[in-house]
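For this view, one protein chain was removed and the others were kept in their places.
Just so it is clear, A and B label the chains in written order, and each chain counts residues from 1 on its own.
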Amino acid sequence: MVLFFENRELVTPGDLLAKGDYLAGENVFRINDEIYATRIGLVEYSNKKVSVVALKSFYVPSVNDIVIGKVVEVGTRGWMVEINSPFLALLRASDAFTKPFNPKNDELTSILDVGDVIIAKIIAYDRTRDPLLTIREHGLGKVKSGQIVVITPTKIPRVIGRKGSMISMIKNETGCNITIGQNGVILVRGKNPVMEGIVVRAIKMIEKEAHTTGLTDRVTDMIRREKMELKRNGKI
Amino acid sequence: MRFSKFITNLERKQMLNLLSTGKRIDGRDLYSYREIKIETNVIERAEGSARVYLGDTDVLAGVKIDVGEPFPDVPNEGVLTVNAELVPFASPAFEPGPPDENAIELARVVDRGIRESKAIDLAKLCIIPGKKVFVVYIDIYVLNHGGNLIDASALAALAALLNTKMYNYELVGEELKILAGYQPLPVKNYPIAVTFGKVSDYIILDPSLDEEQIMDARLTITIDKDKRICAIQKGIGGYFTLQQVRDIAKIASEKSEELRKLVLSECK
Partner (left out) sequence: MEKSEKPLITEDGLRTDGRGPRDLRPVKIEVGVVKNADGSAYIEHGKNKILAAVYGPSEVHPRHFALQDRALLRCKYHMAPFSVQDRKSPAPSRREIELSKVIREALEPSLFLEYYPRTSIDIFIEVLQADGGTRCASITAASIALADAGIPMRDMVVACAAGKVDGHIVLDLNDIEDKNGEADMPLAMMPNKGLITLLQMDGLVTQEEFKQMLELAMEGCNLIYQIQKKALKSTFIKTVEEV
(Lines give C-alpha, C1' and ligand atoms only; values in the text may rest on other atoms or scores of the structure.)
Protein backbone atom coordinates (compact mmCIF):
# COMPACT_ATOMS: atom_id res chain seq x y z
CA MET A 1 0.00 0.00 0.00
CA VAL A 2 1.47 3.28 -1.13
CA LEU A 3 0.41 6.93 -0.86
CA PHE A 4 1.92 9.23 -3.47
CA PHE A 5 1.33 12.64 -1.89
CA GLU A 6 1.45 14.31 1.50
CA ASN A 7 -1.92 14.83 3.17
CA ARG A 8 -3.52 18.14 1.98
CA GLU A 9 -1.12 18.43 -0.97
CA LEU A 10 -2.42 20.11 -4.14
CA VAL A 11 -3.22 17.61 -6.90
CA THR A 12 -4.51 17.86 -10.48
CA PRO A 13 -6.79 15.54 -12.50
CA GLY A 14 -5.10 12.25 -13.40
CA ASP A 15 -2.64 12.27 -10.50
CA LEU A 16 -2.15 8.81 -8.99
CA LEU A 17 -3.00 9.29 -5.31
CA ALA A 18 -2.78 5.82 -3.79
CA LYS A 19 -2.21 2.18 -4.64
CA GLY A 20 -3.46 -0.70 -2.55
CA ASP A 21 -6.40 -1.45 -0.32
CA TYR A 22 -8.05 2.00 -0.14
CA LEU A 23 -11.58 3.34 -0.48
CA ALA A 24 -12.41 5.89 -3.16
CA GLY A 25 -13.98 9.06 -1.68
CA GLU A 26 -15.05 12.25 -3.46
CA ASN A 27 -13.46 13.57 -6.66
CA VAL A 28 -11.38 10.47 -7.30
CA PHE A 29 -11.78 7.34 -9.42
CA ARG A 30 -10.39 3.86 -9.20
CA ILE A 31 -8.74 1.57 -11.75
CA ASN A 32 -8.04 -1.83 -10.17
CA ASP A 33 -6.18 -0.98 -6.95
CA GLU A 34 -5.10 2.51 -8.02
CA ILE A 35 -6.90 5.71 -7.05
CA TYR A 36 -6.64 8.85 -9.23
CA ALA A 37 -7.80 12.46 -8.81
CA THR A 38 -10.58 13.79 -11.07
CA ARG A 39 -10.45 17.44 -9.99
CA ILE A 40 -7.92 20.00 -8.90
CA GLY A 41 -7.89 20.16 -5.13
CA LEU A 42 -6.31 19.06 -1.88
CA VAL A 43 -5.84 15.32 -1.40
CA GLU A 44 -7.11 13.90 1.89
CA TYR A 45 -6.03 10.56 3.25
CA SER A 46 -8.16 9.60 6.22
CA ASN A 47 -7.99 6.03 7.52
CA LYS A 48 -8.48 3.97 4.39
CA LYS A 49 -10.33 6.60 2.42
CA VAL A 50 -8.76 8.76 -0.31
CA SER A 51 -10.56 11.85 -1.53
CA VAL A 52 -9.91 15.28 -3.01
CA VAL A 53 -11.37 18.50 -1.59
CA ALA A 54 -12.11 20.22 -4.91
CA LEU A 55 -11.00 23.82 -5.36
CA LYS A 56 -13.09 24.14 -8.51
CA SER A 57 -16.47 22.47 -8.66
CA PHE A 58 -20.14 23.17 -9.20
CA TYR A 59 -23.38 22.32 -7.47
CA VAL A 60 -25.09 19.00 -8.20
CA PRO A 61 -28.61 18.89 -6.77
CA SER A 62 -29.35 16.61 -3.86
CA VAL A 63 -32.74 15.88 -2.27
CA ASN A 64 -33.51 17.93 0.88
CA ASP A 65 -30.95 20.62 0.06
CA ILE A 66 -32.07 24.21 0.64
CA VAL A 67 -31.17 26.29 -2.41
CA ILE A 68 -31.56 29.90 -3.49
CA GLY A 69 -32.49 30.41 -7.12
CA LYS A 70 -33.90 32.86 -9.59
CA VAL A 71 -36.97 32.43 -11.75
CA VAL A 72 -35.96 32.57 -15.41
CA GLU A 73 -39.07 31.29 -17.16
CA VAL A 74 -42.80 31.22 -16.44
CA GLY A 75 -44.45 28.29 -18.20
CA THR A 76 -48.05 27.12 -18.26
CA ARG A 77 -47.63 24.63 -15.42
CA GLY A 78 -44.95 26.21 -13.30
CA TRP A 79 -41.67 28.10 -13.12
CA MET A 80 -38.16 27.23 -14.29
CA VAL A 81 -35.59 28.25 -11.72
CA GLU A 82 -31.83 28.69 -12.11
CA ILE A 83 -30.10 27.10 -9.11
CA ASN A 84 -26.40 27.52 -10.04
CA SER A 85 -26.20 23.92 -11.26
CA PRO A 86 -26.04 22.16 -14.63
CA PHE A 87 -29.81 21.75 -14.53
CA LEU A 88 -32.73 24.17 -14.35
CA ALA A 89 -35.10 23.26 -11.54
CA LEU A 90 -38.90 23.09 -11.82
CA LEU A 91 -41.31 24.57 -9.31
CA ARG A 92 -44.78 23.26 -10.10
CA ALA A 93 -47.68 25.69 -10.06
CA SER A 94 -49.61 23.32 -7.79
CA ASP A 95 -46.86 23.73 -5.19
CA ALA A 96 -47.31 27.47 -4.92
CA PHE A 97 -51.08 27.79 -4.92
CA THR A 98 -52.89 27.03 -1.70
CA LYS A 99 -56.12 26.12 -3.53
CA PRO A 100 -56.12 23.62 -6.45
CA PHE A 101 -54.33 25.16 -9.40
CA ASN A 102 -56.47 26.02 -12.43
CA PRO A 103 -54.38 27.02 -15.46
CA LYS A 104 -57.36 28.92 -16.93
CA ASN A 105 -57.94 31.33 -14.07
CA ASP A 106 -54.79 31.39 -11.99
CA GLU A 107 -52.11 33.80 -13.15
CA LEU A 108 -48.70 32.33 -12.35
CA THR A 109 -46.98 35.71 -12.51
CA SER A 110 -49.18 36.95 -9.66
CA ILE A 111 -47.15 34.64 -7.40
CA LEU A 112 -43.71 34.55 -9.00
CA ASP A 113 -42.34 36.39 -12.01
CA VAL A 114 -39.18 36.27 -14.06
CA GLY A 115 -36.30 37.75 -12.06
CA ASP A 116 -37.77 36.85 -8.67
CA VAL A 117 -35.48 35.19 -6.14
CA ILE A 118 -36.76 32.24 -4.12
CA ILE A 119 -35.58 30.07 -1.26
CA ALA A 120 -36.62 26.50 -2.01
CA LYS A 121 -36.01 22.90 -1.08
CA ILE A 122 -35.16 20.12 -3.55
CA ILE A 123 -37.74 17.33 -3.23
CA ALA A 124 -36.80 15.11 -6.18
CA TYR A 125 -33.77 14.63 -8.38
CA ASP A 126 -32.34 11.56 -10.09
CA ARG A 127 -30.30 12.79 -13.10
CA THR A 128 -32.97 11.66 -15.58
CA ARG A 129 -35.35 14.52 -14.84
CA ASP A 130 -35.00 18.16 -13.86
CA PRO A 131 -34.74 18.73 -10.12
CA LEU A 132 -38.09 19.47 -8.51
CA LEU A 133 -38.52 22.24 -5.92
CA THR A 134 -40.95 23.08 -3.17
CA ILE A 135 -41.57 26.38 -1.38
CA ARG A 136 -44.24 24.94 0.94
CA GLU A 137 -42.30 25.02 4.17
CA HIS A 138 -41.54 27.59 6.78
CA GLY A 139 -38.81 29.99 5.66
CA LEU A 140 -39.14 29.11 1.97
CA GLY A 141 -40.69 31.20 -0.80
CA LYS A 142 -40.17 34.48 -2.57
CA VAL A 143 -37.45 36.77 -1.25
CA LYS A 144 -38.67 40.36 -0.93
CA SER A 145 -35.50 42.15 0.12
CA GLY A 146 -31.80 41.68 0.56
CA GLN A 147 -28.76 41.06 -1.60
CA ILE A 148 -27.46 37.82 -3.04
CA VAL A 149 -23.87 36.73 -3.45
CA VAL A 150 -22.72 33.66 -5.38
CA ILE A 151 -19.67 31.63 -4.36
CA THR A 152 -18.09 28.29 -5.34
CA PRO A 153 -20.25 25.74 -3.44
CA THR A 154 -17.15 23.96 -2.10
CA LYS A 155 -16.29 27.11 -0.10
CA ILE A 156 -19.56 27.09 1.89
CA PRO A 157 -18.08 25.23 4.90
CA ARG A 158 -15.56 28.07 5.23
CA VAL A 159 -18.31 30.70 5.24
CA ILE A 160 -20.03 28.77 8.02
CA GLY A 161 -16.78 28.22 9.90
CA ARG A 162 -15.91 25.69 12.57
CA LYS A 163 -19.08 25.08 14.60
CA GLY A 164 -20.62 28.07 12.85
CA SER A 165 -18.00 30.48 14.22
CA MET A 166 -17.55 32.55 11.06
CA ILE A 167 -21.19 33.05 10.26
CA SER A 168 -22.22 33.91 13.82
CA MET A 169 -19.38 36.44 14.02
CA ILE A 170 -20.65 38.14 10.84
CA LYS A 171 -24.23 38.13 12.12
CA ASN A 172 -23.17 39.62 15.46
CA GLU A 173 -21.01 42.32 13.92
CA THR A 174 -23.53 43.45 11.30
CA GLY A 175 -26.96 42.48 12.59
CA CYS A 176 -27.70 41.00 9.15
CA ASN A 177 -29.59 37.79 8.61
CA ILE A 178 -27.71 35.33 6.37
CA THR A 179 -29.32 32.41 4.53
CA ILE A 180 -26.92 29.96 2.90
CA GLY A 181 -28.12 27.93 -0.07
CA GLN A 182 -26.29 24.63 -0.52
CA ASN A 183 -25.92 25.67 -4.17
CA GLY A 184 -23.46 28.43 -3.31
CA VAL A 185 -26.00 31.27 -3.42
CA ILE A 186 -26.15 33.28 -0.20
CA LEU A 187 -28.86 35.74 0.76
CA VAL A 188 -28.02 38.67 3.03
CA ARG A 189 -30.85 40.59 4.65
CA GLY A 190 -30.31 43.54 6.95
CA LYS A 191 -31.96 46.75 8.06
CA ASN A 192 -29.66 48.76 5.88
CA PRO A 193 -28.37 48.05 2.34
CA VAL A 194 -25.01 49.56 3.29
CA MET A 195 -24.60 46.97 6.05
CA GLU A 196 -25.65 44.23 3.62
CA GLY A 197 -22.89 45.47 1.32
CA ILE A 198 -20.30 44.89 4.04
CA VAL A 199 -21.49 41.31 4.50
CA VAL A 200 -21.35 40.69 0.73
CA ARG A 201 -17.74 41.91 0.67
CA ALA A 202 -16.89 39.80 3.71
CA ILE A 203 -18.27 36.65 2.03
CA LYS A 204 -16.33 37.37 -1.13
CA MET A 205 -13.20 37.79 0.95
CA ILE A 206 -13.80 34.40 2.60
CA GLU A 207 -14.25 32.77 -0.79
CA LYS A 208 -11.00 34.24 -2.09
CA GLU A 209 -8.94 33.42 0.99
CA ALA A 210 -10.74 30.20 1.94
CA HIS A 211 -7.54 28.22 2.38
CA THR A 212 -5.64 30.64 4.56
CA THR A 213 -5.27 30.62 8.33
CA GLY A 214 -6.40 33.38 10.70
CA LEU A 215 -9.21 34.21 8.32
CA THR A 216 -11.89 34.81 10.98
CA ASP A 217 -9.73 37.51 12.59
CA ARG A 218 -9.02 39.22 9.28
CA VAL A 219 -12.70 39.19 8.30
CA THR A 220 -13.63 40.62 11.72
CA ASP A 221 -11.07 43.41 11.24
CA MET A 222 -12.36 44.18 7.78
CA ILE A 223 -15.99 44.42 8.97
CA ARG A 224 -15.05 46.65 11.93
CA ARG A 225 -12.95 48.92 9.72
CA GLU A 226 -15.81 49.34 7.25
CA LYS A 227 -18.27 50.03 10.06
CA MET A 228 -16.02 52.75 11.51
CA GLU A 229 -15.73 54.32 8.08
CA LEU A 230 -19.53 54.36 7.70
CA LYS A 231 -20.02 55.89 11.17
CA ARG A 232 -17.55 58.63 10.35
CA ASN A 233 -19.51 59.42 7.17
CA GLY A 234 -22.81 59.34 9.03
CA LYS A 235 -24.15 56.44 6.95
CA ILE A 236 -25.09 54.36 10.03
CA MET B 1 -22.82 29.89 -17.12
CA ARG B 2 -24.77 28.05 -14.49
CA PHE B 3 -25.94 31.15 -12.62
CA SER B 4 -26.37 33.65 -15.40
CA LYS B 5 -25.74 37.38 -15.25
CA PHE B 6 -29.49 37.74 -15.75
CA ILE B 7 -30.51 40.41 -13.27
CA THR B 8 -32.86 39.58 -10.38
CA ASN B 9 -35.66 41.85 -9.23
CA LEU B 10 -33.76 42.32 -5.96
CA GLU B 11 -30.74 43.68 -7.84
CA ARG B 12 -32.94 45.89 -9.98
CA LYS B 13 -34.50 47.43 -6.89
CA GLN B 14 -31.14 47.91 -5.25
CA MET B 15 -29.68 49.58 -8.33
CA LEU B 16 -32.59 52.01 -8.59
CA ASN B 17 -32.33 52.86 -4.89
CA LEU B 18 -28.64 53.61 -5.26
CA LEU B 19 -29.17 55.75 -8.37
CA SER B 20 -31.54 57.97 -6.40
CA THR B 21 -28.57 58.76 -4.12
CA GLY B 22 -26.30 59.45 -7.10
CA LYS B 23 -24.38 56.18 -6.74
CA ARG B 24 -24.07 53.00 -8.75
CA ILE B 25 -23.81 49.36 -7.79
CA ASP B 26 -20.06 49.24 -8.41
CA GLY B 27 -19.46 52.39 -6.36
CA ARG B 28 -19.13 54.82 -9.29
CA ASP B 29 -20.96 58.10 -9.57
CA LEU B 30 -23.22 58.67 -12.57
CA TYR B 31 -20.66 60.16 -14.96
CA SER B 32 -17.58 58.03 -14.32
CA TYR B 33 -15.90 55.45 -16.49
CA ARG B 34 -14.75 52.14 -15.08
CA GLU B 35 -11.02 51.51 -14.97
CA ILE B 36 -9.50 51.49 -18.46
CA LYS B 37 -6.36 49.62 -19.48
CA ILE B 38 -4.90 49.79 -22.98
CA GLU B 39 -2.22 47.43 -24.33
CA THR B 40 -0.82 47.96 -27.81
CA ASN B 41 0.96 45.77 -30.35
CA VAL B 42 -0.33 42.57 -28.76
CA ILE B 43 -0.56 40.60 -32.04
CA GLU B 44 2.74 40.74 -33.92
CA ARG B 45 1.23 39.09 -37.03
CA ALA B 46 -1.17 42.00 -37.45
CA GLU B 47 0.02 45.36 -38.84
CA GLY B 48 -1.57 47.01 -35.80
CA SER B 49 -3.34 45.76 -32.69
CA ALA B 50 -4.59 46.83 -29.28
CA ARG B 51 -6.41 45.28 -26.37
CA VAL B 52 -8.69 47.38 -24.20
CA TYR B 53 -10.02 46.40 -20.80
CA LEU B 54 -12.95 48.54 -19.65
CA GLY B 55 -13.99 47.12 -16.29
CA ASP B 56 -14.82 43.48 -17.08
CA THR B 57 -15.13 44.20 -20.80
CA ASP B 58 -12.21 42.89 -22.83
CA VAL B 59 -11.83 43.82 -26.52
CA LEU B 60 -9.03 43.08 -28.97
CA ALA B 61 -8.73 44.99 -32.25
CA GLY B 62 -6.43 43.85 -35.05
CA VAL B 63 -5.56 45.79 -38.20
CA LYS B 64 -4.57 44.02 -41.42
CA ILE B 65 -3.56 45.87 -44.58
CA ASP B 66 -4.11 44.42 -48.00
CA VAL B 67 -4.02 45.66 -51.58
CA GLY B 68 -7.32 45.91 -53.40
CA GLU B 69 -9.46 47.99 -55.75
CA PRO B 70 -10.91 51.39 -54.79
CA PHE B 71 -14.62 52.12 -54.89
CA PRO B 72 -15.53 53.63 -58.31
CA ASP B 73 -16.86 56.86 -56.76
CA VAL B 74 -13.63 57.53 -54.84
CA PRO B 75 -10.91 56.16 -57.15
CA ASN B 76 -8.13 58.06 -55.34
CA GLU B 77 -8.79 56.74 -51.85
CA GLY B 78 -7.93 53.67 -49.88
CA VAL B 79 -10.67 51.47 -48.42
CA LEU B 80 -11.65 51.06 -44.77
CA THR B 81 -13.52 47.95 -43.56
CA VAL B 82 -14.60 47.43 -39.97
CA ASN B 83 -15.82 44.04 -38.78
CA ALA B 84 -16.84 42.96 -35.27
CA GLU B 85 -17.04 39.46 -33.87
CA LEU B 86 -18.82 38.73 -30.60
CA VAL B 87 -16.67 35.73 -29.70
CA PRO B 88 -19.02 32.99 -28.41
CA PHE B 89 -17.22 32.58 -25.08
CA ALA B 90 -17.42 36.29 -24.27
CA SER B 91 -21.02 35.93 -23.08
CA PRO B 92 -23.49 33.07 -22.72
CA ALA B 93 -25.80 35.25 -24.81
CA PHE B 94 -23.47 35.17 -27.86
CA GLU B 95 -24.14 32.38 -30.35
CA PRO B 96 -21.56 30.97 -32.74
CA GLY B 97 -22.23 31.90 -36.35
CA PRO B 98 -22.11 34.90 -38.65
CA PRO B 99 -22.25 38.36 -37.02
CA ASP B 100 -25.76 39.13 -35.78
CA GLU B 101 -27.44 42.56 -35.73
CA ASN B 102 -25.65 43.54 -32.51
CA ALA B 103 -22.22 42.72 -33.93
CA ILE B 104 -23.03 44.55 -37.15
CA GLU B 105 -24.32 47.62 -35.31
CA LEU B 106 -21.17 47.63 -33.17
CA ALA B 107 -18.91 47.48 -36.24
CA ARG B 108 -20.85 50.20 -38.04
CA VAL B 109 -20.83 52.63 -35.11
CA VAL B 110 -17.05 52.22 -34.77
CA ASP B 111 -16.68 52.55 -38.55
CA ARG B 112 -18.69 55.78 -38.67
CA GLY B 113 -16.59 57.47 -36.00
CA ILE B 114 -13.37 56.68 -37.86
CA ARG B 115 -14.75 57.43 -41.33
CA GLU B 116 -16.61 60.67 -40.61
CA SER B 117 -13.80 62.19 -38.55
CA LYS B 118 -11.45 61.29 -41.40
CA ALA B 119 -9.21 59.64 -38.87
CA ILE B 120 -7.33 57.76 -41.60
CA ASP B 121 -5.98 59.85 -44.45
CA LEU B 122 -7.42 57.57 -47.13
CA ALA B 123 -6.02 59.70 -49.97
CA LYS B 124 -2.55 58.67 -48.88
CA LEU B 125 -3.50 55.01 -49.29
CA CYS B 126 -3.95 55.27 -53.05
CA ILE B 127 -1.37 53.31 -55.09
CA ILE B 128 -2.64 53.59 -58.68
CA PRO B 129 -5.78 55.77 -58.98
CA GLY B 130 -8.82 53.76 -59.95
CA LYS B 131 -6.87 50.50 -59.86
CA LYS B 132 -4.90 49.78 -56.75
CA VAL B 133 -5.27 51.06 -53.22
CA PHE B 134 -4.53 49.83 -49.72
CA VAL B 135 -7.45 48.25 -47.86
CA VAL B 136 -7.43 48.71 -44.09
CA TYR B 137 -9.28 45.94 -42.26
CA ILE B 138 -10.12 46.57 -38.63
CA ASP B 139 -11.31 43.40 -36.92
CA ILE B 140 -12.84 43.89 -33.49
CA TYR B 141 -12.84 40.85 -31.27
CA VAL B 142 -14.98 40.98 -28.12
CA LEU B 143 -13.34 38.55 -25.66
CA ASN B 144 -15.43 39.28 -22.57
CA HIS B 145 -18.73 41.16 -22.42
CA GLY B 146 -18.88 43.30 -19.32
CA GLY B 147 -21.06 46.04 -20.83
CA ASN B 148 -20.48 49.07 -23.09
CA LEU B 149 -18.87 47.25 -25.98
CA ILE B 150 -19.08 50.34 -28.20
CA ASP B 151 -16.70 52.57 -26.24
CA ALA B 152 -14.22 49.75 -25.61
CA SER B 153 -14.29 48.73 -29.28
CA ALA B 154 -13.89 52.28 -30.60
CA LEU B 155 -10.98 52.81 -28.23
CA ALA B 156 -9.34 49.52 -29.24
CA ALA B 157 -9.79 50.34 -32.94
CA LEU B 158 -8.23 53.79 -32.55
CA ALA B 159 -5.34 52.46 -30.47
CA ALA B 160 -4.72 49.72 -33.05
CA LEU B 161 -4.70 52.26 -35.91
CA LEU B 162 -2.25 54.42 -33.98
CA ASN B 163 0.32 51.63 -33.85
CA THR B 164 -0.29 50.28 -37.37
CA LYS B 165 2.84 49.92 -39.49
CA MET B 166 2.79 49.93 -43.28
CA TYR B 167 5.66 48.50 -45.26
CA ASN B 168 7.59 50.75 -47.63
CA TYR B 169 7.17 49.99 -51.31
CA GLU B 170 7.97 51.17 -54.81
CA LEU B 171 6.00 50.63 -57.99
CA VAL B 172 7.62 48.51 -60.67
CA GLY B 173 5.20 48.90 -63.57
CA GLU B 174 1.91 48.19 -61.84
CA GLU B 175 3.38 45.78 -59.31
CA LEU B 176 4.32 46.62 -55.74
CA LYS B 177 7.87 45.90 -54.71
CA ILE B 178 8.22 45.69 -50.96
CA LEU B 179 11.18 47.57 -49.54
CA ALA B 180 12.86 47.45 -46.17
CA GLY B 181 11.39 49.39 -43.26
CA TYR B 182 7.99 50.61 -42.21
CA GLN B 183 6.07 53.82 -41.84
CA PRO B 184 3.11 54.59 -39.63
CA LEU B 185 -0.42 54.54 -41.04
CA PRO B 186 -1.45 58.17 -41.74
CA VAL B 187 -3.81 58.89 -38.83
CA LYS B 188 -4.90 62.51 -38.49
CA ASN B 189 -7.91 62.50 -36.18
CA TYR B 190 -8.78 60.72 -32.95
CA PRO B 191 -12.50 59.97 -32.63
CA ILE B 192 -13.71 58.85 -29.18
CA ALA B 193 -17.08 57.17 -28.63
CA VAL B 194 -18.81 58.02 -25.35
CA THR B 195 -21.87 55.97 -24.43
CA PHE B 196 -24.64 56.74 -21.94
CA GLY B 197 -27.51 54.71 -20.64
CA LYS B 198 -30.89 55.86 -19.40
CA VAL B 199 -32.23 53.99 -16.39
CA SER B 200 -35.60 55.27 -15.29
CA ASP B 201 -34.89 59.05 -15.36
CA TYR B 202 -31.20 58.76 -14.58
CA ILE B 203 -28.48 59.18 -17.16
CA ILE B 204 -25.35 57.11 -16.55
CA LEU B 205 -22.03 57.02 -18.37
CA ASP B 206 -20.36 53.75 -19.44
CA PRO B 207 -23.08 51.26 -18.43
CA SER B 208 -21.90 47.92 -17.07
CA LEU B 209 -23.46 44.61 -18.09
CA ASP B 210 -25.77 44.69 -15.04
CA GLU B 211 -26.86 48.22 -15.86
CA GLU B 212 -27.44 47.41 -19.53
CA GLN B 213 -30.09 44.92 -18.43
CA ILE B 214 -32.19 47.55 -16.69
CA MET B 215 -31.45 50.31 -19.19
CA ASP B 216 -34.34 51.78 -21.22
CA ALA B 217 -32.24 53.52 -23.84
CA ARG B 218 -28.66 54.04 -24.95
CA LEU B 219 -26.98 56.98 -26.64
CA THR B 220 -23.49 57.07 -28.11
CA ILE B 221 -21.87 60.32 -29.17
CA THR B 222 -18.52 60.16 -30.95
CA ILE B 223 -16.35 63.26 -30.58
CA ASP B 224 -13.32 64.16 -32.70
CA LYS B 225 -10.12 65.92 -31.61
CA ASP B 226 -11.64 69.36 -32.30
CA LYS B 227 -14.67 68.58 -30.12
CA ARG B 228 -16.90 68.16 -33.12
CA ILE B 229 -19.52 65.42 -33.10
CA CYS B 230 -18.72 62.86 -35.80
CA ALA B 231 -21.18 60.06 -35.09
CA ILE B 232 -24.32 59.42 -33.03
CA GLN B 233 -26.16 56.20 -32.33
CA LYS B 234 -29.27 55.81 -30.24
CA GLY B 235 -30.04 52.24 -29.23
CA ILE B 236 -32.55 50.08 -27.31
CA GLY B 237 -36.31 50.62 -27.35
CA GLY B 238 -36.64 53.64 -25.03
CA TYR B 239 -36.42 57.40 -25.56
CA PHE B 240 -34.57 60.56 -24.45
CA THR B 241 -35.89 64.07 -23.86
CA LEU B 242 -34.39 67.02 -25.71
CA GLN B 243 -32.77 68.24 -22.50
CA GLN B 244 -31.24 64.85 -21.85
CA VAL B 245 -29.73 64.73 -25.33
CA ARG B 246 -28.27 68.23 -24.90
CA ASP B 247 -26.77 67.30 -21.53
CA ILE B 248 -25.32 64.09 -22.92
CA ALA B 249 -23.66 65.86 -25.85
CA LYS B 250 -21.99 68.29 -23.46
CA ILE B 251 -20.73 65.60 -21.05
CA ALA B 252 -19.57 63.45 -23.98
CA SER B 253 -17.38 66.27 -25.17
CA GLU B 254 -15.71 66.62 -21.76
CA LYS B 255 -15.29 62.88 -21.25
CA SER B 256 -13.85 62.34 -24.72
CA GLU B 257 -10.89 64.56 -23.76
CA GLU B 258 -9.98 62.24 -20.87
CA LEU B 259 -10.12 59.14 -23.03
CA ARG B 260 -8.21 60.74 -25.91
CA LYS B 261 -5.42 61.76 -23.58
CA LEU B 262 -5.24 58.21 -22.28
CA VAL B 263 -5.14 56.54 -25.68
CA LEU B 264 -2.59 58.99 -27.07
CA SER B 265 -0.30 58.52 -24.10
CA GLU B 266 -0.52 54.72 -24.46
CA CYS B 267 0.20 54.89 -28.20
CA LYS B 268 3.27 57.15 -28.14
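As a working rule, contacts are C-beta pairs under 8 Å (C-beta built on N, C-alpha and C of every residue); 3 or more make two chains touch, one makes a residue touch a chain.
Here the structure is a predicted model, which is why all the values come from computation and not from measurement.
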{"item": "Omitted-chain contact residue, chosen from B:Ala46, B:Val59, B:Leu80 or B:Ile221", "value": "B:Ala46"}
{"item": "Among A:Arg77, A:Lys144, A:Lys191 or A:His211, residue touching the chain not depicted", "value": "A:His211"}
{"item": "Residue of B:Gly22, B:Pro72 or B:Pro96 in touch with the missing chain, whole complex considered", "value": "B:Pro96"}
{"item": "Positions on subunit A where the hidden chain makes contact", "value": "8, 10, 12-16, 27, 29, 36, 38-40, 42, 54-58, 86-88, 127-128, 152, 209-213"}
{"item": "Subunit B residues that touch the omitted chain in the full complex", "value": "1-2, 5, 43-46, 49, 56, 58, 60, 62-64, 66, 83, 85, 87-92, 96, 98-99, 137, 139, 141, 143-146"}
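Please note the rule applied: only the chains that are shown with their structure count from here on.
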{"item": "Distance between chain centroids, defined by C-alpha means - subunit A, subunit B (Å)", "value": "39"}
{"item": "Contact footprint of subunit A on subunit B as seen in their complex", "value": "2-4, 6-14, 17-18"}
{"item": "In the complex with subunit B, residue positions of subunit A that touch it", "value": "58-59, 70, 72, 82, 84-86, 113, 115-117, 143, 145-148, 150, 184-185, 193"}
